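A single protein chain has been omitted; all remaining protein chains appear in their positions.
Letters are used for the chains, namely A and B, taken in the order the chains are written, and counting of residues starts over at 1 for each.
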Amino acid sequence: MVAPAEIPPLVQVRDLHVSFRTGDRIIRAVNGVDFDLVPRETLCILGESGSGKSVLLRSLMRLNPPRRTTVSGSLQVCGLDVEHASDNELSDLRGGAVSMIFQEPLTAFDPVFTIGRQISETIVRHDRVSWSEASRRALDLLELVQIPSAKQRLSMYPGELSGGLRQRAMIAMALSCRPQLLLADEPTTALDATVQIQVLVLLRRLQQELGMAMIFVTHDIGVATEIADRVAVMYAGRFVEEGPIGAFVAAPMHPYATGLLAATVNAAARDIRLKAIPGAPPDPSRLPPGCAFEPRCEFAIDACKTGVPELRNLASGRSIRCIRVGAAP
Amino acid sequence: MLLYLIRRVLYALPIALAVSFVCFLLVHIAPGDPISSIVPPDAPPEVVEQVRVEYGLDKPIIVQFGIWLLHILGGDFGKSLMTGRSVAQELSSAVGNTVILGLTAAIPAFTIACVLGALAAWWRDGWIDRIVGSVSIAAVSTPHYWLGIVLVITFSVFMQWLPAMGAPPGAASEWRFEWDHIRFLVLPAITLAIIPIGIVTRSVRGIVGDILNQDFIVTLGAKGLHNRTIVLHVIKNAAPTTLTVLGLQFGHLIGGSIMVETVFAWPGTGFLLNNAIFQRDIPLLQGTVLILSIFFVTLNLAVDLLQTLLDPRIRRHPGQ
Partner (left out) sequence: MSLFAAPDTLTAPQVTLDTVRPGYWVGVWHRLLRDRVTLITASFLLIMLAAILAAPLIAPYNPYQGNILRRLAPIGSPGYWLGTDELGRDMLTRLLYGGRMSCLLGIMPVALALLIGGTVGIIAGFVGGWVNMMVMRITDVFYAFPSVLLAVAISGALGPGISNAILSLTLVFIPSIVRVAESATVSVRNLDYVEAARASGAGSMTIVGVHVLPNVLGPVIIYATSLTGVSMIIAAGLSFLGLGTRPPEAEWGLMLNTLRMSIYSMPEIAILPGICIFITSVCFNLVSDGLRRAMDIRG
């Protein structure tokens, strides 16, 4: 969290809690998240499924189902207080200054409207141009994301494109109103490995060319190293470690992050044995009172059970939520 | 595309044939000699013999079916035992009356039901959903013939606003959109519509609910689209399936009109059917059932074709 003081942060999240009611249970998905994001920066949120990372991302645009969701804390995105904004302010923000791409482009597109129409309607909505102007811009966008024979694709339905092209079209749609912030929810997970790399490279290039900031959610450390400036590891709805990607990959500090890295197939380190983390993440409706990772942690001591550790800032620009790190080697 | 449509039409033909066969069998499942079902009991022996030869009743059943089908295709549905008139003649006026009643019931009912179902789905688990849910459960559980009686007691006996039964002079053949004619339709139409309203409401709630649960709805919100635009997306997605439900329910509504027309003495096919059952007039029963079920088959085919035209996924890639 070393945003230079002169740049106002694009995103400012303070003590964010998000929970859902399902039946008679309360799912605590996000439990106290703080972070800032400055323009042109890419933050990668790394975590297993169920760690609350997608919920966190969606709450930045207030996309979680409104009637079942409870949110507390403060949430500033592009100068807008998302939690207290009116519906109109919010829908101006969505797709305008902030846009989102999703994990599964097949289901994220409306199956009965053409790709061109779905891109154009976003442009018409935000920039109030004519439909013909919008569809001309949609064509430009498809070319920008390097979709071959873009003109024909405009009149195609989502089901008629391959997975990779669909995700490119999704990116084109997200970029249609020149957002300052792009939220990406595991955008490469559903793709083949080769296509995955192409999409990542494209995203990275567009992010730099267009000067966007990006929050990228993934469970894949390889993807994170490819694209991130900073990385935040999420476990049971909290950031347990945060810092620059290089330093993190070289030497993760939190026991969970260490375990995550050790469990990753890494071509460079063939002779290091893969190690799975024992146990399973805690039930988000029944979180332990102390450190959420304590039941699985091999370094746990009694003190870990008594309270949730603070996220401590370290001198190196990294921060960590563990009472053992620094206290003992 | 055209090929696909033709295939669909061709697929409906064997169904229509099989449906006709089932109708043909009605004479044979009736107790006693089939011949006694299709000629009046007081017919002289030479007439009986003539009919026996004409319909090939001494031949194998499949040949009999062929002969019968040829008669039907030539417009000859046999003779009504109770009136002695041809069944086709009896049917021609009744069909018009039933269609008038069916449309009067279906158009407002389906409109209301679609709106209610969509509202319930949009505000899922809210108070609208609960009310609409209870009302539609009550609607599908209503014995409509009983509702007819209740309506007659309320609006005809007590308030004397509307006629208890019958049809305006001339019924469908001299139909006019005037209160003098419409007032005969109000109660039977409500009665006829009650069960389909419940079913359509529940179906539309399910269809729209499924659509609202899909990922792309979140995308539409994430693009900052206004609710009115999102509603447009929902409608276009829901239309093909909803149309199928409506078509099917219109068929059921017409097919279920027998009890309602009996309660209100509305001179349609259902009333005809009721008389046929009462008088054990099997040719009339057979003809009416045949006409109604062929109508149902045709209706389903039409809906199917229309759905194909509406849904780009099927339109562009038929057969997937």
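Everything that follows uses one rule, which is that contacts are C-beta pairs under 8 Å (C-beta built on N, C-alpha and C of every residue); 3 or more make two chains touch, one makes a residue touch a chain.
Predicted model only: the values in this text are computed from it and were never measured.
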(request) Please provide the labels of all shown chains that the missing chain touches. (result) B
(message) Please identify which residue in B:93, B:229 or B:293 touches the non-displayed chain.
(response) B:293
(message) Can you tell me which of B:52, B:236 or B:252 touches the chain that was removed from the display?
(response) B:252
(message) Need a quick check: the contact residues on chain B for the chain that isn't drawn.
(response) 15-16, 18-19, 22-23, 26-27, 29-31, 137-138, 140-147, 149-150, 152-153, 157, 195, 199, 202-207, 210-211, 240-241, 244-245, 248-249, 251-252, 254-256, 258-259, 262-263, 273-274, 276-278, 280, 282, 285-286, 289, 292-293, 296-297, 300, 304, 307, 311, 314
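FYI, only the chains that are shown with their structure count from here on.
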(request) Averaged over CA atoms, how far is the centre of chain A from the centre of chain B? Could you give it in whole Å? (result) 53
(request) Spell out the residues on chain B that touch chain A in their complex, using ranges where they run on. (result) 125-126, 214-216, 218-226, 229, 233, 236-237, 311-313, 316-317
(message) Can you tell me which positions in chain A touch chain B when the two form their complex?
(response) 58, 61, 63, 67, 90-96, 99-100, 102, 104, 107-114, 121-122, 125-126, 157, 159-160, 173
